[in-house]
Every structure is written in C-alpha cells, then in structure tokens.
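Complex shown without one protein chain; remaining protein chains in place.
Labels run A and B following the written order; every chain starts at residue 1.
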Amino acid sequence: MEGALVTLRLFIAGLGLGVVLGIPLAFGQIYGNKLIRGLIAVYERVLRSIPLLVILFLLYYGLPLLGIRFPPMVAAILGLGLRSSAYQSQIFRGAILSISESQLKAALSLGMTGIQAFFHIILPQAIRIAIPPFANEAAIVLKDTSLAYALGVIELLRQGYYVMTNTAEPLAVFVAIGAIYFVMTVSINTGLARVEKGLKIPGIGVEEGIG
Amino acid sequence: MTEQMILRIEDLYKSFGDHEVLKGISLSLNKGETKVVVGPSGTGKSTMLNNINMLIPPDQGRIYLEDVDVTTTTDLTKIRQEIGFVFQDFGLFDHLTARDNVMIGLTRVKKMAGKEAAELAMLELRRVGLEKHAGQYPAELSGGQKQRVGIARALAMQPKLILFDEPTSALDPELIGEVLTVMKNLARDGMTMLIVSHEMGFARTVSDQIIFMENGVIVEQGSPEQLFNNPQQERTREFLFKLTDLYGEGGG
Partner (left out) sequence: MSDLLNIFSTAYPRLLEGLGITLVLTVIPMVLGTLFGVGLALGKIYGNRILSGFITVFIEIIRGTPLLVQLFILYFSLPPYGIRLSALTAALIGFTINSGAYQAEYLRGSIQSVSSGQLKAALSIGMSRWQGIFYIILPQALRRVIPSWTNEFIYLLKYTSLAYIIGAQELMGQARFVASRNFEFFKVYLIAAVIYLLLVLVLTAVFNRLERRYRIPGFDYKR
C-alpha cells in the first residue's frame, strides 16, 4: 500500500506544479507581449508533442549533465508537472477568454480597476468553466503517474510488479492494482463533479462540448 | 434658469489603424438633458460613447465631466463611477444574480456596507420593475429584463450621466417597449442621458435634442421638431426618412 501513497504524492505534486506553472503561463498567453506569447506557445507545443516518457527520460538523464542531481521521484514530479502545465495553461486560458469582453467593459465602466475586474468578475466565472476540463486533466495526471515506473520510482505499479514476482498470481495482482487506480480516478471525478455542482450557476458552463 | 453643464466634448478624433472613425466631434450636455445620437452604423457613435468614459481612449480632443478633464484625469475609476454605461449586449455579470449585479459596484468600488448596498440595489430594481427577479441569474432573464438590470446597475452608482449604447438593438421587437419605458421614466425624472439609438419614435418624443452623425462627423443637431420637420441638410432628411420607414414610429 505504500506504493499507492507514492502514487498519490506524485499525483498531487505533479498536478499542483501544473497549476502553479499553468496559471502564469495562461496569463502570459493572454496579457503578455508578442515575445512572451511566442515563447509560451513554443513551450506548450513542445511539451504537448513529446511523449511523457521521453520528457521523463530527458529530465532524468539531462539535468545531471547540468550538474543538478535529484532522485527519480523528483524527476517524475517535474516531468508530470511541466507537461501538465502546458495542458492546464490552455484550460485556464480558454476559461478566461470565454468570459465576454462586454463583462470586462461593464466592470470597468462601474469604476473597477483591471485587477478588481479580474478578481470579482472574470475569475469566479473562469474557475467554474475550468472545472470539467481540469478534472479530465487531473485524471490523466493520475494515470500517468504510472510512467514513473520507468524511472524506477516505487509507486503503485512497480510495487505491484514486485509483489507479482513473489507470488504466482500476476493477474490478481495487476487487476487489484488497476482497481486501486480506478477507485482513485473515479474519486477525483466525482469529487470535482461535486465541487462543480456546488458552485453551479445557471447559464455558466452549460456550453461544454461533447465527450 | 441656470444651465449646469455636465458633459462637454471638444474636437474628438479617433482612428483604428488607417480607418478614421471620429473626425472632430464636439457636443455638450446640460443637467437633465436627454440627447439621442442617430446615424448609419459604423459612423463612430459607439466609439464616441466608449471615448467618454475612456473604455476606448480618443487620439485627440478633450472630454469634460463637469470641470474634470476625463482624458487626462489621474483617477479614472472615480470618473467612471460618475458615468453610467448601458451596453448593447447588456454586459451583465453571468455569475451574479440580478441584485448582486446591481450591488457589486456599490460594495466593491464604493465600498458600501453590504446591507446598505442591498437596500439600494432593491430600490433600483424596483425602479425598473424587477424587484421580483432580484434573485435570478442573467441566464434566467429575458433580454428586456437583462437590459433593465443593466440600467439599474448603472443607476445604483448615482451617476451624473448615463450613456446608452444601442440599448435595444439586441432585443426582440416585443421586448423593446419595456426598456424604452424605463428610459422614458428616467428622462422624465431628470436623468442626464446620452443615447445612441435607432428608435426614432422614442428619440422624437423623449429627446431634447437629436444629433445626426455620419462618417465620423456631426452633420446636424437640433430639436426633434427641427430635424424631422425642417432639416437643414439633405443627408439628414434622407436618413431620418429611411430610418422612420424601416423602424416605424414604434416605441413612441
């Protein structure tokens, strides 16, 4: 069961890093100048185009060349977080841009500052709009913590692998492992769905696309 | 009779890229006056309104709210509190109820206490006939109701002047009347208003003056009788004739 805790740690740290990086990236994409926007676009494009496994290996083998040594766990968190930030940035950007321009103008016309308008008008709506795609991204990050296996991190899957080599029941072991992941993804989805429902306001977020 | 000047615009210019939208607009508005700006679309009417509270800053020219120069003021948010703005597409905050839409400027900008702000908000909603809808979200309101909330939101700030940017253009015909009625009552109560609108009947009966704008300049301005019955410019006559034909005298 220790493996499950490691998986949770990978998940929370990876997703958290994604949020911490994703929000400023989204801001940069929206409010930044041309250079900043271009750099962020390249960053997102590259991280979204390379398999996570490759990102993990590049970090794991690449950073020591720069004189930075860290355990595989840290490389895994960095990889999960960096990649997720590229996706989350798009989620946040989309949510912010979906708030109509006229609401911003209306806020300014009442005498709000740009910062007030952002916090009182745009943010409360953007959060609601971002929840469903964010839940989706969270589930992806959780499932992809299993790739840390390849770096030798003893997370849920690797622990299962060790258990399997000691027992003759590989099917039972891996089905159990799958079940644990399943419970975790379902919990994330239902948890965030509950948050979404709790914050529900008529007319916001109803335009969610298919699938 | 002392005429107190609320708004004075001098020689306003604005271009977007190569396109010169405003080419030297000057006008003024006294306390309690209602002026309606008419003209073909794309002639800078809306840009002019957006210039007045600096949502779109002008390239050149001066705008005075009473004796403060809006274009150079260091406290723009203060100025904007004193100029109400009603948008064509309402600009309601979708995450707030009708009452909270009206309140938010009071609590967040004017830092009014919640209870006091709520009372004032209800008062303004009553004024536009929506006290029963105070708890509803924008998505639950009709277009006409949304626009009336938009007006109540502007009123609650106790502005010296309200700008209306085609307030009924996004509405279904059967909903226009309720909004025009509210505006008519405001005019009667002595609110100072500058209105961009295509509603000729309304302009004719409510306004003190009609301003005809075309291609970024004011072609002619005068009392409704003067513009309708005895326009000095041929263009004015043509335009008013066409528009009245198109929109009828509805809402008058």
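Convention: a contact is a pair of C-beta atoms (placed from the backbone, for glycine too) under 8 Å apart; a residue touches a chain by one contact, two chains touch by 3 or more.
Quantities reported herein were computed from a predicted structural model and do not represent experimental measurements.
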{"item": "Which displayed chains the unshown chain touches", "value": "A"}
{"item": "Identified contact with the non-displayed chain, of A:35, A:65 or A:115", "value": "A:65"}
{"item": "Residue ranges of subunit A at the interface with the undisplayed chain", "value": "45-46, 49-55, 57-58, 61-62, 65, 139, 143-147, 149-150, 157, 160-161, 164, 168, 170-171, 173-175, 177-178, 181-182, 185-186, 207, 209-211"}
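Keep this in mind: only the chains that are shown with their structure count from here on.
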{"item": "Separation of mean Cα positions, subunit B and subunit A [Å, integer]", "value": "45"}
{"item": "Contact footprint of subunit B on subunit A as seen in their complex", "value": "99-100, 102-103, 105-113, 116, 120-121, 124-125, 128, 201-204, 206"}
{"item": "Touching residues (chain side subunit B, partner subunit A) in the complex", "value": "53, 55, 77-81, 83-85, 87, 89-95, 104-105, 108-110, 137-140, 150, 153, 157"}
